[in-house]
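All protein chains but one are shown at their positions in the complex.
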Amino acid sequence: MTDTAEFPREPDKPEQPSGWLTDGELAVVRQQIPILYVDAVPVRVDDSGDVVAVGLLLRVTPTGTMTRALVSGRVNYHERVRDALVRHIEKDLGPVALPQIPPAPQPFTVAEYFPTPGITSYHDARQHAVSLAYVVPVAGDCRPRQDAIELAWLTPEQACEDDVQLEMENGHGVLLRQAMAYVGRLP
Amino acid sequence: MTDTAEFPREPDKPEQPSGWLTDGELAVVRQQIPILYVDAVPVRVDDSGDVVAVGLLLRVTPTGTMTRALVSGRVNYHERVRDALVRHIEKDLGPVALPQIPPAPQPFTVAEYFPTPGITSYHDARQHAVSLAYVVPVAGDCRPRQDAIELAWLTPEQACEDDVQLEMENGHGVLLRQAMAYVGRLP
Amino acid sequence: MTDTAEFPREPDKPEQPSGWLTDGELAVVRQQIPILYVDAVPVRVDDSGDVVAVGLLLRVTPTGTMTRALVSGRVNYHERVRDALVRHIEKDLGPVALPQIPPAPQPFTVAEYFPTPGITSYHDARQHAVSLAYVVPVAGDCRPRQDAIELAWLTPEQACEDDVQLEMENGHGVLLRQAMAYVGRLP
Partner (left out) sequence: MTDTAEFPREPDKPEQPSGWLTDGELAVVRQQIPILYVDAVPVRVDDSGDVVAVGLLLRVTPTGTMTRALVSGRVNYHERVRDALVRHIEKDLGPVALPQIPPAPQPFTVAEYFPTPGITSYHDARQHAVSLAYVVPVAGDCRPRQDAIELAWLTPEQACEDDVQLEMENGHGVLLRQAMAYVGRLP
């Protein structure tokens, strides 16, 4: 999962906004309580709402491995879940992705990332994160930012294939297939 | 609930499309099995998906009473639920309403309209209808068609007020409040 | 899908209950409108609600093929969806299965079985059926009745394996995996 708190601060934002933690503070809190996240599965839909493509972020890890990921990030103090969704989608897909944030707060699932592997399908070595997962149609132009080198649009069938699933870490592959099950497009 | 089968056929459609019933056939079937419907709650949302207004159709009954209604109609033979949603929204809100049909088929509730009042919150004297209910953001220009004289946009709070609720028949008032509960906007 | 209307009538029920169709009437209606169904995925859960096993009905088709199926059946005229769930679970799993019918009518998905294969993941040669699908924990003793020869309890992982999936017809394999995705147990 991407975590905004770990990216270099932008030059024009010397002061931390309220509710942000320093890296040191965050490291301490992460050993104490579950951290609230949102996961978004960006999709293209046709006029009747049927999912025709899924957007996956392509990243290269420090060790040179190529990985695919969903949009993911922390909910800040005093931030609404829907505003966290908008913020992370804009951060990862750019400012003109035109996401259609679901009107209801009910997520399609809750993904529980444990630091210990095997308790659930999800894993995060850094922390115990609990993520509210949403399928988010995006209607606009997507330009990956930050550390992603590309946003690839795959059909639901392609996204569920073994080779793509193997490139997804921490249980994002399972979460993606849960999203496809939810929208009725599990192969 | 509005039922397309009962409206005068358009002049340029002399042949019934496959899966349509004559009024007589429909009357017989309605006494035999539950009829599948869709209900749509049209909403305006802001950039973060929060509902800011609900669209209600204003109609005048044959006896002169003013009523408010949701978008509602039958699912045809060999028609997907999402296509029925598009068709009924277009029928009631016009061709440029630009509805954002939810990507998932999971409805926020299932409304069971019984011919006998009191079994559920919903009632339909003509039939036993079972309706899949969805909240549908509409981004475009809405022009009520058919028998509706106006589409009124109300805030969630206004839509749940007693005087508006009293103008909604057959349990549509309850269904509207269920929709507001689902989107987190129940007053 | 199993359809009660097609099974031999029990000797002590010479008269059809209200809302039942003769086989001939049903055959006509099936070509005219979508037929409302319920699908139930019977599960065993532990004390924290986690699914530990899925129940699949084992049947032998007239041509001698062994198939596995979910609990499935039609909603009758003037019958609530939750009562149809109870009736079909009792029909297939016996009178002491002690099903825990979900308190909310919201299904985990809506399965649209078309007579034409390929439109959705589900198929029913006889009709256009639209099924509300629920995961139903059963706490009691299950004794398959009617035409099923056995009820087999499989782990979520086993139930999603290829050889089991191949024994499920009409898209029940996909529906089962959607159910496992919904309960967070998709392998």
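Order of writing sets the labels: A, B and C. Residues in every chain begin at 1.
One rule holds for everything that comes next: contacts are C-beta pairs under 8 Å (C-beta built on N, C-alpha and C of every residue); 3 or more make two chains touch, one makes a residue touch a chain.
Worth saying up front: this structure is predicted, and the values here are computed from it rather than measured.
> Among A:A27, A:V96 or A:I119, single out the residue that touches the unshown chain.
Only one of A:A27, A:V96 or A:I119 touches the chain omitted from view, namely A:I119.
> Could I get the residues of chain A that touch the absent chain, sorted low to high?
Looking at chain A, the ones touching the missing chain are residues 19, 21, 25, 29, 31-36, 74-81, 104-110, 112, 114-116, 119-120, 128, 130, 132.
> Going by the touch rule given at the top, which residues of chain B touch the chain that is not shown?
Where chain B meets the chain not shown: residues 109, 120-121, 174, 177-178, 181-182, 184, 186.
> Since one chain has been left out of the picture, which residues of chain C touch it in the full complex?
Residues touching the hidden chain, for chain C, are 43, 45, 47-51, 80, 82-83, 85-86, 100-106, 108, 135, 137, 182-184.
The working rule: only the chains that are shown with their structure count from here on.
> What topology does the chain contact graph adopt: line, ring, star, complete, or other?
Complete.
> What's the call on chain A versus chain C, same or different interface residues, using the half cut on shared numbers?
same
> Could you put a whole-Å number on the gap between the CA centroids of chain B and chain C?
Chain B and chain C have C-alpha centres separated by 29 Å.
> Just how far, in Å, is the C-alpha centre of chain C from the one of chain A?
Those two chain centres are 35 Å apart.
> Which residue numbers or ranges of chain A touch two or more of the other chains?
182, 184, in rising order.
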